[in-house]
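Left out: one protein chain. Kept in place: all the others.
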Amino acid sequence: MTAGTSPLDPSPPAHPLPARLGQPPPAPQVQPPLVQLRGITKTFPGVIACRAVDLEVGRGEIHALLGENGAGKSTLMNILTGIYQPDAGEIHIDGVRRHFAAPKDAMAAGIGMVHQHFKLVASFTVAENIHLGWEHTPARIRARDLAARTRRLADSLGLAVRPDARIDELSTGEQQRVEILRVLARRARVLILDEPTAVLSPSDAQELFKTLKAFVAHGNAVILISHKLDEVLKVADRISVLRGGRRVATEKALDSSASGLARLMVGHDLVSGANLRGAARVNGAGLATHPVAAAHAVPVLELRDIVVIDSTGRTRLDRVSLKLHGGEILGIAGVTGNGQKELSQVVSGMLPVSAGAVMLGGKDFSRRSARDFAAFGLGHIPEDRLQSGLAAALSVIDNSALREYARPPISRKGWYRPAKARVLAQSIAVAAAVSVADFAMPVANLSGGNQQRIVARREMRIATRVLVAAYPSRGLDVGAIETMMRYFVQLRDDGVGVILISEELDELRNIADRIAVMCQGAIMGVLDPATASIADFGLALAGQRHGATAPLEAPAPQRPRD
Amino acid sequence: MTYRLQRFPTPLATSAFAARTLAVVLALLTAGAALALTGSSPLSLAREVVTDTFGSAFALEDLALLVSPLILTGLSVSVALRIGAWNIGAEGQFNAGSLAAAGIGLFVPGPPFVILSLMLAAGIGGGVLWMAAPALARAYAGVSEIITTLLLNFVAGLLVYWLATGPWLAPGGRAIGTTARIVVDIPELWDEVHWGLPAAILLCVTLSALLRFTRWGYEIRVCGSNPQAARYAGMPVRRHLITVMLLSGGIAGVAGMVEVAGTVHHLQGGISNNFGYLGIMVAVLARRSTLGVLASALFMAVLLNSGIILSTRGVDVSVVLAVTGLVLLYTAIGDEIAHYRIVRGAALSARAAEAAPKEYPPNELAE
Partner (left out) sequence: MDLATGLLHTAVLAGGVPALAALGEVLAERVGVINLGVEGLMALGALSAVVAVVATSNPYLGLLAALGVGLALGLVFAFVTVQIRANQVLCGLALTLLGTGLAAALGKPYSGTPVPALFGPVPLPYLSRIPVLGPAFFAQNILVYVIYLVLPVGLHYLLFRTRHGLHLRAVGENPAAADAAGIPVQRLRFCYVAVGAALAAVAGAYLTLCFVPSWSEGVVGGRGWIAVALVIFAGYRPINAVAGALLFGTTTALGFLGQARNWPVAAPVLSMLPYLATLLLLIVPVAASPAMRRRMAAPAALGLAYFRDER
């Protein structure tokens, strides 16, 4: 394929040599694109993941794949790396048609992928993981040799890793470095990254982009899967947008804008840019502006110097103190893996603390069970619904009743009444706008997004005083996220205190009244989204304690970062 | 329009049922073929088995006597499965129950009703005791109950053998190798069939109702399906795990008591007669349904009875064990295959299906 002839390729035709008199100009010399996907189609039970997708990635290019959850980005890349087989379509590498029956075929062709969920063996060391399936691994191995070779490799590629550490002891950022190192060691020419910055602090993300730019400068290519518009606009050369399994556009980053891309991703203008803090007014419900936090003297939820140490001795929460009042939304920002999971478990009574106190409505609940927390009126939308929030093999009815099964009308004097539970399940499904074909079927049959909506609704029902929502928009499309955010605002306006844990700073800045930033298990600062700048947030996310903190933060000495 | 097979997270109920039925049929066919290879004629044997099993009142009584211990051991394993535990030790708990009940029956004098009640309590107690160590080890140290319950089977078997042929041997009973006849019997319902059978059926129905219609039952089902979600809902998972495991042991112990007091009337080595292991089969065949244990136990009893009948025709009784294994194997395969459905080339709606955890309690040994 010569440049300029493909409708996909906006790059200009090769510069023609000056014509000699009487001689036609020589044909422009172009190499075929590094990667070419044609007409890729893939289906799974009940869903068409990819529909006749074409994609071209040239040398020296950082190509971004944008799209919402479920748009088909990960599936497409899994096909390119040989994990899935396409139902139709062709793959061409360097102009040669290839068929990848297994991941190692793709690897041999120079395709390497760093997945969103790292393919690392948790109990092995860094060196062992690097040497897994690598042609340079000797038949006989000794830990010392592996470590030395790993160090040499890391130095040559400019990525810092600790060869003897076990993977499950590393931070997510470090694990990602190991993954990248692993892929680059196998002489990948095409590096695919799936949502790489989801687990990185802004400074780590900058490091990553530097590495990527250096990589493509050698004539390689990078495919970046992301849903973060501004990042993609900064880093990528070209951007392809996927929607509903189809490729809807490919544009040069220089020619695009965030709103234009958003429109392509969703198919209509996004509302999320609007400040939902004022949504109540916009709705015309006649509600007043949100009540001032200080109106409630006693915080509905308070954490005092909470310390959580896990079974391996690592400190997960480090003297965390927070106050939540009814009628406010407190956002918790931070890169995933900095203690948010433990925080959400502590405030919902699931995790006992090693030190400190959890107060609800002014009373000490530190020794109380999760059931007492729920009885107080605390709802909790968990981060991992299938692990914590749902019993996959049980019916939709039984799952909907999970929080209210012990109360009348469902339960009376020790009897459980399935008929009443069914009524509850139906009302939850209606409120969540989920259509359920058969309430008696296992809840695992519902789609991830529907499951999330049902869990959220179930929790919001019992959240009369506090709602803790951990990454509630995961697995939801933009429309559903908007609806959920409006519910949170509604709850807030009704006097409920809402804790919203999210990795999307924008989401929090839109809706939260205050935002606490977590890093390494500690609160770096509580910022006011109206006044704090992106730089303030960035610093806090990277581990710098914020100067202007709320009065309840006790000043602590600066801790060196790992 | 191309067709292909696609694996779904959960099987259709009809597929699962069809797969199981097919598994049983295939197992029987395989056994028949093997028998044919060894020279016996499977068809004539089958005919004889059917007439002998269902042909006479005596035959039905024999069948009934096999069904009640199978219902009870099947129930024991089934209940444990509900909370996510494999009770491989039903055999040992059965022996422990027989032993305890026989101890009362042989050495404690008193009016029949009192003795019978004491024997029942002893049976339950024996089974519970035999499950105690594995239950606590699982609940507090995450030790797999598969191996621990199994090891205790051997200990219980040896204990019963020792008592029956040693300290409790019937006077002048060197040759018989069993204890004296226990004086008190479970009253008979009809000929040889005693009240143990309706009691077993009642217990099964009651447990099924408890699991479906009580708060406790709901909590057990949630704990068994996803302990983490149960904890999140504030349920005392560990307490339920121990309670249900002990309950499971107790039920198997009752099975032992019923066998000793209703059918055999002596304590002898081998009284458990593989009922415990066959109970695993019964529970697995019944899948998630407690009431299904009844039908499953009946099927197993027919199978077992056929083995006994065949042994009088020269076919070794161990063949039954092998056939049971075959049924289990084909069932396991069938259950997995039932997850696949035939799907047309283009799918219908744009939902993302997510992988669900497996149906059975986890394979992994550590929690």
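When the chains are written out, they are named A and B in that same order, and each has its own residue count from 1.
Convention: a contact is a pair of C-beta atoms (placed from the backbone, for glycine too) under 8 Å apart; a residue touches a chain by one contact, two chains touch by 3 or more.
What you see is a predicted model, and the numbers here were worked out from it, not measured in a lab.
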| message | From the list B:Phe54, B:Phe113 or B:Phe154, pick the residue that touches the absent chain. | response | B:Phe154
| If you put the missing chain back, which residues of subunit B would it touch? | 7, 86, 88, 133, 137, 140-144, 146-148, 150-155, 158-159, 161-162, 165-166, 277, 280, 284, 316, 318-326, 328-329, 331-333, 335-337, 352-355, 358, 360, 362-366
| Contact set of subunit A toward the excluded chain (per top definition) | 44, 81, 83-85, 102-104, 107, 113, 115, 118-124, 128-129, 131-134, 137-142, 182, 311-312
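What we mean here is this: only the chains that are shown with their structure count from here on.
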| remark: Here the gap between subunit A and subunit B, centre to centre from mean Cα coordinates and rounded to Å, is 46
| field | Interface residues, subunit B side, partner subunit A - complex | value | 6-10, 212-219, 221-222, 225-226, 228-235, 288, 341, 343, 345-354, 356-357, 359
| query | Tell me, which parts of subunit A touch subunit B in their complex? | reply | 43-49, 70, 87, 244-245, 348-350, 369-374, 380, 382, 386-394, 398, 401-403, 405-406, 411, 414-418, 441-442, 444-445, 447-451
